[in-house]
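Complex shown without one protein chain; remaining protein chains in place.
Right, subunit A next:
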Amino acid sequence: MRVAEAWRVALDALRANRLRSALTMLGVIIGVASVVLLVAIGTGTKQKVEQQVEGLGSNLLLVVPGRIEVGNAPVVSPLTLKDVDAVTRVVGDPDRVAVTVASGATARAGARSDFTTVQGVLETTPAVFTRSLARGRYLTGTDVDTSRRVAVLGDSVARALFPDRDPLGQQVALAGVRFRVIGVFAPLGQSLGVDRDDEVHVPVTAAQRLWGTQRVDGIAVKAPDRERIDELGERIVAELNRRHPDTEFSAVTQQQILGVLGDILGVLTGVLAAIAGISLLVGGVGVSNIMLVSVRERTREIGLRKAVGARPRDIGVQFLLEAVLLTTIGGLTGMALGVGTALLVDALSPIPAAITWWSLALAFGVSAVVGIVFGVVPAQRAGRLDPVVALRTE
């Protein structure tokens, strides 16, 4: 029998039982659609996180106490502004070094209040972390040196405290201490579910005085170029280790952060895809079941085809193609459904979703393989039927 002929016969058989074929396909459709959708969500999340990490600024080196690894508890920082000066000497360019000491605090303006993160920083922050202002100005060296009580508000803080007024020049109470608003950041949006516009920048000296501390949480360095970033990190860590022999320090690059995050999200995506794959497997069992029913129902047809010259292989191929058609048509429909749902989710919800070609190819390939795997047994059974017995069946 010619292959084209075999496809036509298989398609006719599916058409003859439209409802049953559709219901059988539904199992495969749901399986493939969920694989495509969940992989899209996983991939979308990963891409968005990567964008945001890269959006922090290029050639960034983050120096923190402790090790940066999944599952490690944060370490109380022994770093002070003196250590920052030492790091600056290693780097050789004060404009490339930023620090932060952060804490949650209530910001108050008149009757309105907003719980936010107050970050004590150097005037170098916008240059190191690629931040831009919507209004006003950023902190200056003088602001930092003189512990001036001035603040730059994140977009959401500005909206919460001054919904109907220009915040510039207004007073804001941070943890009960008055600061003057000198600027407002351009909005950044969300990252990993965190509102990045919910923060207030003040001079690091003012922040330390506010909380009565000498420490800084971490140091960020913008390396001059990508090639020397690792070497620079080692030199900074060596200098800090010399100054604080009891504490371990880490200098991590964006690439390393991306690697760690990518691993976590990759595992997550894999787990989601595997769960969806189980439903695809269940769909495959349904296909196998229906094919066995189909073989039994058409025993006489098989007997007749054999009587007029169909070889066992012809019959087997016919039923195998039927199973493969069920799963591939189901697979294509499921792909369309999965892509459509992913695009809807991406557009209408905060969950990002990105379609990747490999997930489509994988879903389609798996559905075709499911058809072959779960079609083989019924097909073999059909091919081996004894024509004499088959013709006698009523």
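Just so it is clear, contacts are C-beta pairs under 8 Å (C-beta built on N, C-alpha and C of every residue); 3 or more make two chains touch, one makes a residue touch a chain; residues count from 1.
Methods note: contacts and distances are computed from a predicted model.
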Query raised in the report: With one chain of the assembly withheld, which option in "Putative ABC transport system ATP-binding protein", "Amino acid/amide ABC transporter membrane protein 1 (HAAT family)", "CheW-like domain-containing protein" or "Chemotaxis protein CheA" matches that chain's UniProt protein name?
Result: "Putative ABC transport system ATP-binding protein"
Query raised in the report: For the full complex, which residue in A:V194, A:A238, A:I264 or A:V388 touches the chain that was left out?
Result: A:V388
Query - Full-complex contact with the absent chain, from A:A251, A:A310 or A:L360 - result: A:A310
Query raised in the report: What subunit A residues would touch the chain not displayed?
Result: 1-2, 5, 12, 16, 300-301, 303-314, 386-388, 391
